[in-house]
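Here it is: the structure, laid out below.
A single protein chain has been omitted; all remaining protein chains appear in their positions.
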Amino acid sequence: MSDPKIDGFELKPGFKGMASDTGSDQTMFKGVHWGKAMMWIFLLSDTFVFSCFLISYMKGRASTPVDWPIPSEVFALHVGGVPVPLLLIAIMTFVLITSSGTMALAVKYGYEKNKKMCGWLVLATAIGGLTFVGMQVFEWSKLIHEGVRPWGNPFGAAQFGSFFFMITGFHGFHVSIGVIFLFIYAYKIFAGHYDGEGKRGWFTTMRSDYVEIEILGLYWHFVDLVWVFIFAFFYLW
Amino acid sequence: MSDDYNDNKIIQAQSSEVMGGSAGVNPDMDYVRPSELPEQDLYHGHTFLTKWVFCQDAKVIGVQYFLTAVFTGVVGLILSWLMRLQLGFPGLAGFMTAEHYYQFVTMHGMIMVVYFLTALFLGGFGNYLIPLMVGARDMVFPYVNMLSFWMFFVAVAVLMASFFVPGGPTGSGWTLYPPQAILEGTPGSGAGILLMLISLSLFVIGFTMGGLNYLITILQARTRGMTLMRMPLTIWGIFTATVLAMLAFPALLVSSIMMTLDKVLGTSFFMPTILKAGEVLEYGGGSPILFQHLFWFFGHPEVYIVALPAFGIVSDLISVHARKNIFGYRMMVWAIVGIGALSFFVWAHHMYVSGMNPWFGFFFASTTLIIAVPTAMKVYNWILTLWRGNIRINTVMLWCLGFIVTFVNGGITGIFLGNVTVDVPLSDTYFVVAHFHMVMGIAPLMVIMGAVYHWFPLVSGRLLSEKLGKWHFWLTFLGAYSIYFPMHYLGFIGVPRRYFEMYDSPYMTSAVGMNEFISLAAFIVGAAQFILIFNVIKTLKNGKKAGKNPWQANSLEWHTSTVPPEHGNFGDRLPVVHRWAYDYSVPGAKEDYIPQTTPPSEVAHTEVEKT
Partner (left out) sequence: MDETKKTEQQESTHKIGIYLWIWGLLFVLSFFSYMVDWYNFQGMLRWSLILFFMFLKAGLIMAFFMHLFWERYALVNVLLWPMTAIVCFVALMVAEGQYTLFSRIFYFFVG
């Protein structure tokens, strides 16, 4: 977050700082926890995964001579007989952004060692994620009910269903993993694993630390970030 | 100070930033700021299971990776024998059908590129050497590291299982191009291709866990004084290759997932409308070219994932055994990084004849030829390192020299193939086979062999037999040239690759003798590799004891508290680094090498480089 204190090393700002950090010994990312650095590099790798998915999707969509289904009609919900385009997707976006916000606050309270607030906010995030997954299940079953299949659909190009189920499925998989970990960490916070020196983990001697909440937060915000791109490219485009 | 150099004019060394202008020993000159990292806690195994099987020590994991990769390599070698048997002497092996031949080609390619070379360099050498060379106690996440190996192990098991399923392993070529890879009629289009895709996905997941470890250990867990520009080039090579792997494997994962869905669910990501025996299949509208783009977006960086660690390791070996500092260290680093970065912008030079957008040829031919610049720079630097060096012609050096020659040879044919107009007639001929075997098969393999002879004393405490080593080298080197040099000519006369048999084509008359010769050479070279296995067994039994630092090397792995190093690597205190790893034959120094841990005050009156 903010610049760390390092004995005998001057932290310069900006590109000068980048040069001196990179040229220094021991660490390149000054004051960054190993786990946090790992999560960032993992997310970078995961960005390439989702980029490849979305690039494939756009390439597939751009090169099909068959008409692509119009997403705002396919994903419309009927409220009192009137079709409202993308209503469910809008609510899902709302839920995911809400959970992202609670996660950001949880990280903040974690660093302030405010166990209660941090725990409740992580729990709220987990419930937000669960709601999102639930709505995604509803969306999938609605589309399947309407005859959309991975190998074809009644609205147009067959690749629509293929890419839809694959990309949202892969994103939903990420959300589900995140939800599981959010519940685990909510338990860990309330169980006091982060109090004092921190409890040692299983099969390792590393101690727990509130930085883990930030690492978890990074993952969760990334899931939200991916949704921003899916929302733009799949539902709005 | 050495007595031998007394009458030389001694230039006062500026051996560290902190040293003052005046001569003599200044107490400040050895200052290295205190550690900013806490001491790493390690999980020491106590039972057989946690000590040798599910071990969290990177060195044990490295050896596990190494042995598993060598096992797959031997399988790949046997497959290549069978292929050569068919090509040189068609009909001699009665059981060999065209289907078998394609399956062997496919499995040989995939095994050698991914499961052998990648796993060996990054999993094997990476795990063993990274913590030792950067001065860390272990990888930063030992538990994840252990999972990484076992994931790789499962991936290998799944791959090997595909030999035993109905229909056998996939026979679609190592590039697994759809649509034929998953259509009936291609050998192994049922369970074989599925197991291959699953195995690749598992490999990617396992490698991601390992790769995160390598990167964070190098970036965030170096010892005091170890700056990035003091790291041995081995580490730079492995580091950059791991970055490439982390960014390139996602494309492989995505294409594997999409092809699995095409196969299992009947989606049409890659499958166009297909007529089969007059009937339209259920597929339609997909784009096979998309798969090729995804595959080569992974595939080209993959070439450098194999090559860059080899570049790094060979630089270190040459420097140690020529007793000279590496010529142009910084340029070598930037060349590695530059090659790595460029490798993401060249992928479609594998697709000149694929029917992609014809304008792409300009872009990809240009970027491809630009890569030749940093690569040539590295070759010049290796040669200039050897120039007037105190070269020890031992087995390790022989392998390094073999590497340089082979790599230059393979690289030059690469310049042919990088140009669209030259590539189009040569594409899918034996010229291509010769090119990539030279540049990413034999050349990295020579480095691996050199590295094995170099680091075996560290791992086991015993020196491999030089006599057997020289036999091994000369048989392999001359044999490999006998195999691949004639292949260039086969390519020029137009013999297509991946053909089971030449039947009655004109090539029957002109190529048959050459094919027989190549096959005989291949049998000998393959058999020669077992000399190494014999050498290892013999040495482990009663080899010469190596003692500490048998090569008088500078880098940290030779300066551990015990040889072979124990868990935790460096005993009670981590080493403090004061210089790069290449202070060999420094004028004025007592010995012809100055280890990285030697403080400046001890070598104040030598012409040591400022690093």
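Letters A and B mark the chains as written, and numbering starts fresh at 1 in each.
Here, a residue touches a chain if its C-beta (ideal position, glycine included) is under 8 Å from a C-beta of that chain, and two chains touch if they have at least 3 such contacts.
The model shown is predicted, which means the values in this text are computed figures rather than measured ones.
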| item | value |
| --- | --- |
| Among B:205, B:274, B:356 or B:405, residue touching the chain not depicted | B:356 |
| Candidate in contact with the missing chain, chosen from A:8, A:134, A:154 or A:192 | A:8 |
| Residues of subunit A (touch criterion as defined above) contacting the omitted chain | 1-5, 7-11, 14-15, 17-18, 21-22, 28-30, 32, 37, 40, 44, 47-48, 51-52, 55, 58-59, 61-65, 72, 85-86, 90, 93-94, 97, 100-101, 103-105, 108, 111-112, 214, 217-218, 221-222, 224-225, 228-229, 231-232, 235-237 |
| Positions on subunit B contacted by the hidden chain, ascending | 18, 28, 31, 33, 247, 287, 289, 293, 297, 344-345, 348, 355-360, 363 |
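Please note the rule applied: only the chains that are shown with their structure count from here on.
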| item | value |
| --- | --- |
| Chain centre separation in whole Å, for subunit B relative to subunit A (CA means) | 34 |
| Interface residues, subunit B side, partner subunit A - complex | 32-37, 41-43, 140-143, 208, 211-212, 215-216, 219-230, 246-251, 253-255, 257-258, 261, 265-269, 282, 284-287, 290, 293-294, 297, 577 |
| Subunit B contact footprint on subunit A (complex, rising order) | 6-9, 22-30, 32, 34-35, 37-38, 41-42, 44-46, 48-49, 51-53, 56, 59-60, 63-64, 66, 150-151, 157-159, 161-163, 166, 170, 203-206 |
